[in-house]
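With one protein chain removed, the remaining protein chains of the complex are shown where they sit.
Then we have chain A:
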Amino acid sequence: MTAPMNGLPPHTAEHGDHAHRRGFGALFAGRGDQTVRFDRRDTDRMSVVGRDGGARTEATDGEHEADALRHVVFVGNPNVGKSSLFNTLLGARTKVMNAPGTTVLLETGRLHYRGPDGNGPAEVWDCTDTPGTYSLLPLSPDEKVAADAVMGAEGLPRPDLVVAVLDATNIARSLYFLAMVVELGAPTVVALTMNDLAEAQGCGVDAERLSALLDGLPVVAVDGRTGAGTDRLVRAIADGFRGTPVPEGLHPLTGTANVRAWVEDHADARFDWAARIIRGLDLQMRDRVTLSDRIDRVLLHPVLGIVMFLAVMYLVFQATTTLAGPMQDWFDVTVRGWLAAMVDTVFSWFGPAASTGWAHALVVDGVLDGVVTVLTFIPPMGIMFLLLSLLEDSGYLARAAFVMDRAMRTIGLDGRAFLPIIVGFGCNLPALAATRTLPDSRQRVLTGMLIPFSSCSARLSVYLVLAYAFFRGHAGSVVFLMYVLSVAVILLAGLLLRHTKFRGLKPEPFAMSLPPYQCPRLVMLIRSVLGRLWGFVRGASSVIVTMIVALWVLQGIPATPGAGSFGQVEDVHDSVYGVVADAVAPVFTPAGFGDWHASAALITGFVAKEVVVGSMSQSYNVAGGDDATEQRQGEGTLGARLRESFDASSGGHGRAAAAAFLLFVLAYTPCLATVAELKRQYGFRTMLQTVGVEPDRGLCARRRHLSAAEARMVSAQSSRWRRAGGSGTMPPDRRHADGDADAVTQVIADLESGMTLEACARHRGLPRGFVAMIADHARRTGRLQVMDLSPRAACGEAWCNPDPGSLICAGCPLLPRHKPTPQKRDLDRDQAAGLPHALRDGLRVGGTGSPHGGLLARLRSRRG
């Protein structure tokens, strides 16, 4: 074993690459970060298989020993320091948030363990960090992921060992959770965190004593922020693979059980067990007023809390504007000068002609300009990430979610939805990923559609340049106002969506455990900021440099006679770039910025908002040269050019045009990477609706997303019915008392259970066309829920492939079941009169339906 460094165990680590693609590549990104579509009924269907480990948990089996790859899952309540511990152990650059439920993805990493002395054969542990959860009975997608990971369900490998991360300050809830984990039967090691806070609160937990009370279950006190105790934790994990004891009073799960029943039925027993352990610990759990309580009297005050929240937000964004400026100047002037001199030196080696050719111009005006543009974004991004990390790690962000709860409820969301939106002010992409913390799928989609209205940092550069160019002296206030407007747009769009597309969406009850305030650790803070900053640079640089080089190429291609040769176009207006921008500019004339520079920048801004300023500066540079320092401040040549252009295009109302331009940048289509993420998370149609390309046809149409589990169930049912020749047995829980049911009820029951029209007709001895009419009648009267299988319906583009030869989708059992309307035993006169209409617009059998309607026709068209 090599000497530990900084208290860390001698191991190396790898971590999964969770970087998102940006630019055009984002549209072709893989599905590594699969969206977990969640439905409450999933939890009812979840099952868990025990290991029958008896008094000792099941040890690692031979299969894993053979390939020397062991699966270790870290699981625990939100805000217990799990991600910090995982980071410290593995060096994985997971995001460490100090608000409940912010570990959105399953972070994985491989830890190479070489025995306690460091000289043994290498063991590879495949470690997984799960989202925080209070229970193995999930209420949200992230909780379901955590439950699946610890159970080894949904295609996730069954863990060889579970590291249960327990919060010493919340030991009662932690022990209840531990009870569930242990009962699953996997070897378990307890990592006890927050020990310093517990000691400060007078309720410190002795790890050895706790281990003794748990009948020898390994308990290791650790501090993920400093690395203390991680050595012992690694050794405990290595020993734990051989099996760990099951504490007395807990009963390992045997056989297969329904998760809901298993969790709920034994909850009281687990609480009693936890209470016994706590009594054994003899904790002095006196309820007393803490420092956090005193701080919360101000920060959570009904009035002062909101004032403080706004003040904090104001400070954050003032810092990104006033502090970042000088640093941006340094990058823009000094660094640009250094790099340009280096390039000139290199080209001078090839003779004087090389320094005036198109290759030199490409490097200096294309590549170098792109690189410097990226560098100038580092100061504001770094400051923003630093402040966000401070808010997260200190515990304030959780309070902010609580303070904003009421405001979010007005648009159908709970306070937790504020978190992704505020993250969106940094970058929309992680914000979209963070929407999975929301427990309701509709809330996730709604939040995802609102996030693009969050003014991301990339837009900040546009605000700054315009603000300094047109509102000098009030630039900070203008930028702040843009963020206030962004919040207003989010609220208005949320209200609109709430009363249209998401009508009926009810917010979830808000119940969140508040972490104590903590002083952020400098090392973790720097690591977090650098990680985020590197992610930004890595993600944005390729797009920015590529686009600016592409723009240079477009500007270098002459489009008019006599404009010059490639790379030597005298007036950029005569290039291909100028022609395209000219063609688009009239669209913006009513807004006052029908100027080709502005339109060109907006066009490229679709690819990445970071390019907007770079595109402007480059186009003006080509037109007449510019001073890079004053571009960023908006007070120099770029600002002057902008004022000239906007004054000219708006008839002397340059400020008004600039305000319109700022609003347009705030609200127009998100960047390409965000668009790709929207498609990946919510589907093609939602992506189009979010971007504004497609009007929301979902206002009146029924649309549902199928979860993977649902899709599998439908697929399995479909296969089963096909194998059974369409005459399978109705599931017992849905069986109707045929003797008491009329024909309509019987047909509905048959279709709901997955029968085809033909099978139902055979089963009931009825004409097939009559069965089709009954089905249509039931559909129109609301007794049979029929999925919308129009082109691009959610089910068709997700995992479920509608079966064209079956009405299983028509009677999809995933649809909400309504109680039958007041019984109408027979078709009344009006309904009978409507039958021809139904035949025309509704169900058709035998391919005789109208091409404009008819479920089967649409099904067939999909098959075609």
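We adopt the following convention: a contact is a pair of C-beta atoms (placed from the backbone, for glycine too) under 8 Å apart; a residue touches a chain by one contact, two chains touch by 3 or more; residues count from 1.
To be clear about the criterion, contacts and distances are computed from a predicted model.
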Among "Heme exporter protein D", "Transketolase", "Putative monovalent cation/H+ antiporter subunit E" or "Fe2+ transport system protein A", the UniProt name of the subunit that does not appear here: "Fe2+ transport system protein A"
Of A:83, A:188 or A:201, the residue in touch with the unshown chain: A:201
Contact residue for the chain not shown (choose from A:121, A:155, A:302 or A:562): A:302
Of A:69, A:156 or A:267, the residue in touch with the unshown chain: A:267
Option touching the unshown chain, where A:88, A:108, A:169 or A:373 are the choices: A:169
Residue among A:124, A:139, A:312 or A:481 that touches the chain left out of view: A:139
Residues belonging to chain A that touch the chain removed from view: 40, 134-135, 137, 139, 169-170, 172-173, 176, 198, 201, 203, 264, 267, 271, 275, 278-279, 283, 285-287, 289-290, 292-293, 296-297, 300-303, 305-306, 398-399, 402-403, 405-406, 409, 414-415, 508-514, 516
